Each structure stands twice: as C-alpha cells, then as structure tokens.
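A protein chain is absent from this complex, but the other protein chains hold their places.
Right after this comes chain A.
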C-alpha cells in the first residue's frame, strides 16, 4: 500500500525531470574523450588478428 501510494505521487513531469537530469549526467560522462588505452586496445586486437590471418596459419 505504501509503495503504491508512493508510485501514485510520481507524475510524468517528475519522471521526465528525473530522467532528463540523469541523461544529462550520463551524456556528459559518455561524451568525455575516449582514453588512449581503449583506442590502443582496439588497435592491438585488430593488429593481432591481421597478424594471425596474414601470417602463417599455425592454428588452422
């Protein structure tokens, strides 16, 4: 009952406001420049794969 009463108090405007604030905080975080460690990592994974493919097929 208490829980339901709490729910009833939430109207769409409040829900939107909560989401908007949350979205803003997350977008700000998500838009931060990607650290080199991640771009390096992806480049390494890619390089490792092309080495595997291009070089001898030792595991084939």
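In the analysis below, a residue touches a chain if its C-beta (ideal position, glycine included) is under 8 Å from a C-beta of that chain, and two chains touch if they have at least 3 such contacts; residues count from 1.
Just so it is clear, contacts and distances are computed from a predicted model.
**Q** Just go with whichever of "RNA polymerase sigma factor", "Hpr(Ser) kinase/phosphatase", "ABC transporter ATP-binding protein" or "L-serine dehydratase" UniProt uses as the name of the absent chain.
**A** Cross-referencing UniProt, the chain left out corresponds to "RNA polymerase sigma factor".
**Q** List every residue of chain A that touches the chain not included in the displayed model.
**A** Interface with the chain not displayed, on the chain A side: 3-4, 6-26, 28-32, 34-35, 37-39, 41-42, 45-46.
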